[in-house]
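Heads up, one of the protein chains got dropped from this complex, but the rest are sitting where they should.
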Amino acid sequence: MNARLRAAALAPAAALMIATVAVPFVVLAAYAFQTRGAYGGVMPPWTAENWLRLADPLYAGILARSFLAAAVSTAFCLLMAFPLALAISRAGRWKNLLLALVMVPFWTSLLIRTYAWMFLLRDTGLVNSLLMKAGVISEPLPLLYNWGAVVLGLVYAHLPFMVLPLYAALERQEPHLLEAAADLGARDWQAFWRVTLPLAAPGIRAGVLLVFIPCVGTYLIPDLLGGGKTILAGTLIQNQFTAARDWPFGAAVSLALMAVVLTLLWIEARRREEPLL
Amino acid sequence: MNRRTLLLFPALGGLAGCLRPGRLRLNVLHWSNYIAPETLPRFERETGVQVRLATYESNEEMLARVFSGNSGWDVVFPSNYFVGPMRELGLLARLEHGRLKRLDGLEARFTKPSWDAELEHCVPLYWGASGILANPRQGPAPQRYAELWELRFARRITMLDDPAEVYGAALKKLGLPLNAHAPAELRRAHEEARRQKPLLRAYLNAEARDLMAAGELAACQTWATTAQQAISAAPHLRFVYPEEGFALYADCGVVLRESKRKELAHLFLDYLLRADAAAEVASTTFTATAVRAARERLPADVLAMETLFPAEETMARGEWFEPLPPESQRLRDRLWTELKSS
Partner (left out) sequence: MTRALSVSAVLLFVFLHAPLFVLALFSFNEGRFTVWEGFSLRWYGEAWRDARLVEAAANSLWIAAAATVLATAAGTLCAYGLWKRESRLLMTALSVSLVTPEIVTGIALLALFQWLFRYAGLQLGLHTVILAHVSFCLAFVVLVVLARLRTMDATLEEAAMDLGAREWEAFFRVTLPNLAPAVLSAALLAFTISFDDYVITSLVAGVDTETLPMVLYAMARRGGSPVVNAISTVVVVLLGAGILLAEGLRKKS
């Protein structure tokens, strides 16, 4: 392809990436090394103080907790998505319809889906109302405004992201491999464990990445479902740019988060020897 | 073509809403709960100015939006303790008293307030207090902040999601001034708040109102206006001004320095100072008004609301919020982060 045409094709995207990814990150990096003004804002002198603050157990703990919450949510997501993806891949001519139906919640707003859980989990919400009507409990269960609700919200929001790559990997598997395993005397569970699962590994890796990374930086779900009792990385960053008005520190936390995410991605890309895209 | 037409209609509608050539525009950023249905339409009818309104739930949210100095807003309504910091940040325009003819209609206590003695930058319009909203059907209503630390309320109370309010309540419980900011005092308040946290259902602002009305909570820390809104929906609820003392705040109209429509902004503020406009806001949104003449126009039942217009002896226990010095602010922010992560 001639170079000018190619340059023309790439130009708009490249310009956008420079303007909205490269430059902002440079600006953020500049902020991260400056000091907070008396009532907010960013000012010289240049300092490494914000980065040193990250070593403070309070903030390091918040980052660590974000990774833990993301890991737990990803694990649950994987456990739930796998049977669903497997079932769809074996559904014959209903495959595409089922897949589209699984994707429909994804297409709807995260805000709406999270609000649905607020609606369900409140003390006077549907879950508690039904349980109480059925006589299972006499007092409403504290289902909302805690870690459990946050993890549930995260799993629910990201389930379609896990199902898709798993389905893609499972669908490509040849059914005759399973037949061969059966012929060799393997039972269902053994065939699953030794044939299906290893072959699905690339799908699992992709799904885990697609879920873990957004979960690490999540803001909206803990905000709505956590009741203000938890602080995760996303909330911390948002706080710095609104309530606390400490832009330099907020910038430092953002960049630290990005650094960890990019490192994880880089390790994964090296293992696969392919770029992400 | 059909799908595209469907998209075009609302798009054109939205666009038409934005560009009405020849009409003057004013951009007002306001608290979400004090706009009465008729407030803006009447202003628009009388002056021909089209008002674009957006709302916010907290001072911090408002400040984040106007902080850059290029936000496009003309009039905002900070609480009294934000006026000082906003002035320091150079965000406020000096008010031209010549354009605010009804300024002397303010109640005596607001004509020379401690946060802006000459009213150079702000116009106090609405005020209120924060205290305890209680559900007497779930036990005797707490009369003091200290009672919100009792085990009998486990999981059935919420506090406001605001460091000034939460630490303020803790400071009053300890018998300290509301605006105490020495590090030792803040840390003591922080310790109290930490001890309380396991008892809390959540830190909620306006969300708690619906929980109270639905009977899910026994008590919550909330603002008087929010409380009155809940009481109007569920009359068995009671609002209590804590005995140890409580916080007072006044929401003031200011004109942003970046505004290119300062005359219109002043016109709007003067309109809000009108007795009829102020009375309407007060009676429909259950907010105490700072305009003297408006009081006379309020229906008797609104005037009788102890929540909005407490007796003088009660008022004596209240303290106005003041802005913290920057260092104390940083300490409090950090303590708040610690509290939330614990």
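All chains are identified by letter, namely A and B, in their written order; residue positions are counted from 1 within each chain.
Just so it is clear, contacts are C-beta pairs under 8 Å (C-beta built on N, C-alpha and C of every residue); 3 or more make two chains touch, one makes a residue touch a chain.
Keep in mind that what you see is a predicted model, and the values were worked out from it rather than measured.
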Which of A:V216, A:I231 or A:A244 sits in contact with the chain that's absent? A:V216
Candidates A:Y39, A:Y59 or A:W117 - the one touching the absent chain: A:W117
Touch rule applied to chain A and the missing chain gives residues 1-2, 5-6, 8-10, 12-14, 16-25, 27-28, 31, 80-81, 83-84, 86-88, 90, 96, 98, 100-105, 107-113, 115-120, 124-126, 129, 156, 159-160, 188-189, 192, 213-214, 216-220, 224, 233-234, 237-238, 241, 247, 250-251, 254, 257-258, 261-262, 265, 275-277
List the residues of chain B that touch the chain left out of this view. 7, 10-11, 13-15, 17-18, 27, 32, 52-55, 57, 68-73, 205-211, 214
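Just so we're on the same page, only the chains that are shown with their structure count from here on.
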Across the complex, what residues on chain B touch chain A? 58, 60-61, 63-64, 67, 85, 88-89, 155, 158, 161, 163, 197, 200-204, 211, 214-216, 326, 330, 333-334, 337-338, 340-341
Where on chain A is chain B touching in the complex? 36, 38-41, 58-59, 61-62, 65, 122-124, 140, 142, 144-145, 226-231, 235-236, 239, 241-246
